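Just one protein chain is left out here, and the rest sit where they should.
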Amino acid sequence: MLKIALLGAGRIGQVHARSIASHLDCRLAAIADVASEAAQKLAAQYGTQVATVDSIVDDRSIDALLIATSTDTHADLIERATACGKAVLCEKPVDLSLERALQCQATVAQTRKPVMIGFNRRFDAQFSALKAVFDKGEIGRAELLSITSFDPAPPPLSYLGGSGGLFRDMMIHDFDMACWIMGGAPATISATGSALVDPEVASIGDVDTAVATLTWRDGRIAVIKNSRRAGYGYDQRVELLGSAGLLSAKNVLENTLEKITDAGTLTAKPMYFFLERYMRAYEAEWAAFVEALKAGTRMPVTLTDGVAALACAEAATRAARTGERVAITSDMLGT
Amino acid sequence: MLKIALLGAGRIGQVHARSIASHLDCRLAAIADVASEAAQKLAAQYGTQVATVDSIVDDRSIDALLIATSTDTHADLIERATACGKAVLCEKPVDLSLERALQCQATVAQTRKPVMIGFNRRFDAQFSALKAVFDKGEIGRAELLSITSFDPAPPPLSYLGGSGGLFRDMMIHDFDMACWIMGGAPATISATGSALVDPEVASIGDVDTAVATLTWRDGRIAVIKNSRRAGYGYDQRVELLGSAGLLSAKNVLENTLEKITDAGTLTAKPMYFFLERYMRAYEAEWAAFVEALKAGTRMPVTLTDGVAALACAEAATRAARTGERVAITSDMLGT
Amino acid sequence: MLKIALLGAGRIGQVHARSIASHLDCRLAAIADVASEAAQKLAAQYGTQVATVDSIVDDRSIDALLIATSTDTHADLIERATACGKAVLCEKPVDLSLERALQCQATVAQTRKPVMIGFNRRFDAQFSALKAVFDKGEIGRAELLSITSFDPAPPPLSYLGGSGGLFRDMMIHDFDMACWIMGGAPATISATGSALVDPEVASIGDVDTAVATLTWRDGRIAVIKNSRRAGYGYDQRVELLGSAGLLSAKNVLENTLEKITDAGTLTAKPMYFFLERYMRAYEAEWAAFVEALKAGTRMPVTLTDGVAALACAEAATRAARTGERVAITSDMLGT
Partner (left out) sequence: MLKIALLGAGRIGQVHARSIASHLDCRLAAIADVASEAAQKLAAQYGTQVATVDSIVDDRSIDALLIATSTDTHADLIERATACGKAVLCEKPVDLSLERALQCQATVAQTRKPVMIGFNRRFDAQFSALKAVFDKGEIGRAELLSITSFDPAPPPLSYLGGSGGLFRDMMIHDFDMACWIMGGAPATISATGSALVDPEVASIGDVDTAVATLTWRDGRIAVIKNSRRAGYGYDQRVELLGSAGLLSAKNVLENTLEKITDAGTLTAKPMYFFLERYMRAYEAEWAAFVEALKAGTRMPVTLTDGVAALACAEAATRAARTGERVAITSDMLGT
């Protein structure tokens, strides 16, 4: 039975608390949050205790930490926890600064402690099926990957200001998907973006609608499309053209009801947002972390994966600004 | 906080244990099972105690019972529990004998205690959406209802021998769906059945493939199709033609991946069986029971509904044997 | 080059005229219709001549006749044409009277001339694909067949009066589909019907919503559902459960556009009626007739098939009235 501590009792922390508590091999031993009320409430629901980060890190009986605090604390907490011998599952991104993430990667490497970055989409049933079928060779070699990722509604401008911009905050998930499916980071990135949903977004130097094109050294191509506002829900699709066919992971709809009337055929919308769509992915993510931890095998998403996604985001930000193709160099990947 | 006791720790009892334990307003206070080991194991998992049926029924602090024992004990347990002032959610069917079910219905009526019968499909997201859209009048008046219900694989002959036959054991779910959607029991039933999956089934006087046609006094018609073996999974569909359109609740597939190759377009199968397909329906069923109990409102599925489905099953069994249209009379419905 | 005469220049005659004229091996040599204006106009469009039935039948250069006149003339015209040595493709049904159709069957048998009955649905791309895949054994043995056949809107009462009733006029297509797919006529038929779309229909002894259940001697079952008014278009589906899978021929939609908004996902309706849905089937039907004629092989739909469908219709009409299962005897099939 693994003893787990949860850092962060916000919206995503609550999702993880449920996964930890319902896992047969885990005990949720402590919860820490700067907002003590949130921590208190969550601890009560799952019959566990509130603790400080310091006491958690120092508690030798704690096996692993799930870090779901604000982004600016991630790198520090990962370094502290691994230094104290704990395994870590940390929410994405590692940091908004590629430099800081590379530093964290180097520091953790010396502890040899397992760290997993929470790119939850890899554990979605549709995307993991796509990856598995592709890896079995059922559509031959990869040629052209397309990722569509639209949020239902934009976050408030106040959030966007500190988000690092669309490529670091939102498209980072898609960069990870692309690196994961294609089996490594791309060689170049081109990008373009506009503030179409809300012109105010332009005034803070950000975009809300964007396209990035990635190429690999062997000529393979990926296209990523993002919008902050699809309106109809969370649009999450991946499509991979291979030398022998096409794989396409479609949206998950709210239900399967179909109504046919004189107005046409009406079916449901995609599930509204990430909590609905990826609830099961979060459970599977936690299970994969526990399984790797118990077996002593490589984490399914590593800190290096987290760095690669961030490197893509940094390159895309630059590419969108200049209109030029930007190279991803090995020093950007820490490899 | 409601104190709940669970009778039956088998496969379906385990499903219910999870729903009870994770409901914020409930505490799983005791589990009873003739197989004490199963009860013990389940109790340990949810941090509760094993008890006897006698002690549970006598325990005045227990608010409600979930009965998930074998069918032949249902009516007795419902009567005992309600006599002792407890609310009951009992798995379907009430009994294999319509006569015994009618007796139970009459006995319970005098206690005025709430009893809900576990027709879980009413709580499936697809079917409840169909019912809700129909009730809002979006396809006008009902005309022709079609229910497809195929199991992935037949149960062993040994099970079938004591099952009461396909119409009572399997189609009873569909009879309940039909009565629920159409707003009351049908006036007549015709039926036919064959042993096509396994000829041995005929030797014990049962069928494994069957069709029943129901008519209502105002001319509305329903068709129910059953097979014990679809092979590809659990095929659960409902389609309703109304005066202004068609509603169709489709299967839920394992995932949304699509593979297009020279061989065609391949997508997933329906979820394999009832535990996969209806896992969320069981949770919603329990939530609906608790909600009605707390609010003191009418149970969403009543003992009378359980009797109606059984009356249909009895009529269909007779209709299949004789080739004649059988009337459903009010004394068969206990109304 | 075959010389073809067309009898009947009405709506369906016009469809056939196009098929004949555009077939590379055929010449549309003459058109006859009691309404001479219609014949005149159609002849002008295709650069051919108007003629009387008498002159056509007597014209030794005419190889084949396409009979698209009113139902009451079919049997007579088939007999006259075959007696004069011509091949015939005649629109369904052979006659409204099973007795008359059996007589025609016997008469024609003596001429040994090829007669094809125009059950156009067998030539629809979806249904012929279903039949071909089933015949290749891809879903094992047939067990349960379901046919859904809804018209978009009911014909006028005046038409219904002389139609022979829903089972003879509308469901006859579905009886043919069932006999074709299952490889022979059923052993029994049960049926029920109601006047739900228009209560006036009951006053003339007919129904507008109906279900028939067919069984074969070996236990296989088929269910046919008909409605005169689907509202949203022509609903034409066939589904076959086999021992190793399910085949399902879906509707053909007007286009493939999908609109996703906050209101849900909207796609097109089924094609509105038989001219849209079956336009290509009519072409394929004519091509199949010509091919069989040229090769001297058995017609793909025979007069015996036409009699079988009519026998089913007659049995279903009786079954709906009595509530009893009606047997299809070999004398009803003329075999």
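All chains are identified by letter, namely A, B and C, in their written order; residue positions are counted from 1 within each chain.
Quick note on the criterion: a residue touches a chain if its C-beta (ideal position, glycine included) is under 8 Å from a C-beta of that chain, and two chains touch if they have at least 3 such contacts.
None of the values given here were measured: they were computed from a predicted structure.
> If the hidden chain were put back, which of C:Leu130, C:Leu160 or C:Leu333 would touch it?
Selected residue, touching the omitted chain: C:Leu130.
> Per the definition of touch given earlier, which of A:Thr48, A:Gln105 or A:Ser227 contacts the omitted chain?
Residue touching the chain left out of view: A:Ser227.
> Of the residues A:Asp25, A:Asp135, A:Asp262 or A:Glu324, which one touches the chain left out of the display?
Only one listed residue reaches the unshown chain, and that is A:Glu324.
> Who touches the missing chain here, C:Leu166, C:Leu247 or C:Ala316?
C:Leu247
> If the missing chain were put back, which residues of chain C would it touch?
22, 125-126, 129-130, 133, 138-139, 244-252, 254-262, 268
> Which residues does chain A use to touch the chain missing from this display?
141, 143-144, 146, 148, 150, 188, 190, 192, 194-197, 209-211, 213, 215, 219-221, 223, 225, 227, 229-232, 235, 241, 243-246, 323-325
> Give me the chain B residues in contact with the hidden chain, please.
Residues of chain B in touch with the missing chain: 231-233, 253, 260-270.
By our rule, only the chains that are shown with their structure count from here on.
> Please work out the Cα centroid separation of chain A and chain B, and write it as a whole number of Å.
40
> Could you pull out the residues of chain B that touch at least 2 other chains?
In chain B, 244-246 touch at least two other chains.
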